[in-house]
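Here the complex is missing one protein chain, while the rest keep their positions.
Order of writing sets the chain letters: A and B. Residues in each chain are counted from 1.
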Amino acid sequence: MDLKMKVNHLPALTYRFLKSNDSEIDLKDINIEDTVSPDPEDVPSGVTVEKNVSEADVAKLFQAAKDKIKSKDKGLAGPNGDTFPLNKGQIIRSGMGIEVDNLMDEMKVLSTVITAGEGVKATEPIHIRYSLADGDCTLGRQVICAKKDSEITVIMEYDSEAEANGLLGISTRLLAEEGAKINLIKVQMLSEKQVHFDDIGGVVDDRADIDVITMQLGAGKTWHGCCVNLLGKNSVFNNHTGYLCRHEQTYDMNYIADQYGEKTESNMVFRGVLLDKAEKTFRGTLDFKAGSSGSVGDEQEDTLLLSPDVINRTVPVILCQEEDVDGRHGATIGQLGDDTLFYMQSRGIDEDSAKKLMIRARMESIARMIPDEAIIVRIQQFIRTIL
Amino acid sequence: MSDNNKTVVDIDRSVYDIKDVENEQDFYRMEDGFTEDIVRKISEEKHDPEWMKEFRLNSLKLYNELEMPDWGPDTDELDMNLISSYVRSKTDMKGKWEDVPEDIKNTFERLGIPEAERESLAGVGAQYDSELVYHNVKDEVADQGVVYTDMESALTGEYADMVHEYFMKLVPPTDHKYAALHGAVWSGGSFVYVPKGVKVDIPLQSYFRLNAAGAGQFEHTLIIVDEGADLHFIEGCSAPKYNVANLHAGCVELFVKKNARLRYSTIENWSKNMYNLNTKRALVEEGARMEWVSGSFGSHTSYLYPMTILKGDHSTMEYTGITFAGKGQNLDTGAKVVHQGKYTSSLISTKSISKSGGIGTYRSSVIINKEAKHAKTSVSCDSLMLDSISRADTIPGMDIRTDDADVGHEAKIGRISDEAVFYLMSRGLSEEDARAMIVSGFANPVSKELPLEYAVEMNNLIKLEMSGG
Partner (left out) sequence: MSEQSLLQVSGLSSAVEDLPILHDINLTIKAGETHVLMGPNGAGKSTLGYTLMGNPHYKVTGGSIIFDGQDITNDSPDKRAKAGMFLSFQNPLEVPGISLGSFIRNAYHEQTGKPVKLLQYKKQLAEAMDLLTMDGSYADRDLNVGFSGGEKKKAEILQMLMLNPKLAILDETDSGLDVDAVRTVSKGIQEYQKKKDGALLIITHSTKILEALHVDYTHVLVKGHIVTTGDGSLVEEINEHGFEKYVRCEGCDGCSPLK
């Protein structure tokens, strides 16, 4: 089949010449053969896993959240160039948008629902590992649901045989009920011949918390979207993304924090390195909805450019319809600073080694937040092989 | 904090809103809409050279082909069939203020225009609806070889070739729908040429007044600052409020030659029925500097993003802007910059205030091309929300194509902090004054870039906004 879809819509469109309003996935002659998620491993007690759940049942899970979002809609006009209406049909708004849902539905991909029961604190991480062989084209869907006052950690790791061709498309939806916490870690170390997309949509209720850590290290072309709806009072979204793009890798991302509730908090950190002819498009949006009084949002992007042939697109958006908020965005983009280089050199580290050290430092600063030593070691090894 | 103090009122615009009843015999008004027939008539009326007539007709074709942007404020309520492209007073342009017809003169005098000239300007141009009614340059400035004239005279006069060479080369009609429209029906505006090495110490000023209801103003400003020269150009805009839409689709083309400097200041205070779809662009050569100071207060809807092309090595630009979006306004403003030359630098700093249901959008683009080694850019945009029925959005885009660039970006959105208000009140200020002082302080980086009389006007506008009464 051919696959053609528009994803990663910027929540508020801007000039067309910036070519950042959305991105197109256009693949010819792919043969999607596997649409089942691998079994989650290391499932602690109190956590249940239900496989092959239909969209109708997933919709039921999110119904209460959907109603709550609706009740908060004050019918006010959106931003100029609003793309919110494009994705209205989604069960829950995701970063990449409705066309991922449509594809999954068309390919009859069923969800694996992982649920932490009320009050269950599952401290040990659950692992879901996709290991692709040459030619594999796989789609997968998960729902992670943390019931009231529970906590759950899920680590998803994607790798493949070296030089393996193929496609891996993932959709993960998150529901953190009152007082609950979801830690989601995604580590992508696919071969550079892989095409990869990964879509996240989340809902956070009162006092609940979603923490996402993403390491994008492999794949030739990657699309990544993440939209978290901060629905409840005092809900929190923390995100840390580390990426390393080299050769002709492309990385297209769309992060959105929809802040509906009072006193919500979002913190997003993006730390990346571009080498060779790598191309990256970053969209990051803080959206303070009417009624989100007392909310704060912070988005920090830090990109190291280490080749004259890279392309770096950045669109950091802040949308605001509420007076009592504090939103910030900062971006630093450029090569290794003179002061950094001088300090390193004064300790005998030459320019080339200093660059490698700084690449490792950036990746390491995100990777070490992952609560699994073995994966950190695998990431370190992967980076060492690259460098 | 009491709700009472959060209510903010509309600016007292009475001085701008005084309309002159246009006596039909005194004015020539083109029928509404934009057709080939109308464009031909305008061309005839203006005694265009042949190339300009062709240019207009080609532009009109483009206008009909091009689509509206899908990203900006809604323009559905702007019915182009109800806009008159050309309204002219049946008077020739005057070189002496006394000769300007009484009613027009009254309008400008109420706005303080000739007064400003007497005090601190090197030259003044005043456009009333579609044509310039007054143009004057101080002798000592003219003696330096500085040319400041209306576009029509420039088109056929001594500088005809220069105009032909530069006209809509920087903003081609293909650029977007309203640039095409401008190309088809443009009228009025100023031509400025500052010869090599000439430094004009005091500013030149153009003032645009759109008086006729349902009319469009399409003035064209072309400024060439030759090598090593220096100029400050100020433009002011206003219109009385009508219940029908007015349209402003002007075009400003600025050429800043090697080692020259141009500062272009705008205070835009169109009435709130105006669709301000204006295009401004500067081409900056080696070692030259472009400075923009931009205050957007008026209009119903604005699309305004002055663009700077840093073509020459070591060229620089600085953009300082403020936008004040009040009730019923959707002001989408910002800046664009393209770094082409090496060692180029840009600094964009904007402030945006939203209140009473107004929508303020900061939108920008920074492009650093592969050849622009050692480019440096810094963008900082702050938004202030004065209530919870307004919108303040920030949509900056960047496209960086070289590693050898230093890119910094900062955006902040927030409110007036209760602590700051409390602090000032503890020193004896009323809450109202405290809030006004904080907003003035917020706008200060912009007002300090304006000529004094404009800074004073801006601060008065802010005080009026904040006084609640």
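As a convention for this text, a residue touches a chain if its C-beta (ideal position, glycine included) is under 8 Å from a C-beta of that chain, and two chains touch if they have at least 3 such contacts.
Bear in mind the structure is a predicted one, so any value in this text is a computation, not a measurement.
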Wait, the hidden chain, what does it touch out of the ones we have here?
A
Hidden partner chain, touching residue among A:D39, A:D67, A:E163 or A:D350
A:D350
So that we can see where the missing chain sits, which residues of chain A does it touch?
338-340, 342-351, 353, 357-358, 360-366, 368
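Following the convention adopted for this analysis, only the chains that are shown with their structure count from here on.
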Mean-CA-position distance for chain B and chain A (Å)
41
In the complex of these two chains, what residues of chain A are touching chain B?
10, 12-21, 76-77, 79-81, 274, 288, 290, 293, 305-335
Going by the contact rule set out above, which residues of chain B touch chain A in the complex?
69-74, 330, 332, 336, 359, 361, 363, 365, 370, 383, 385-415
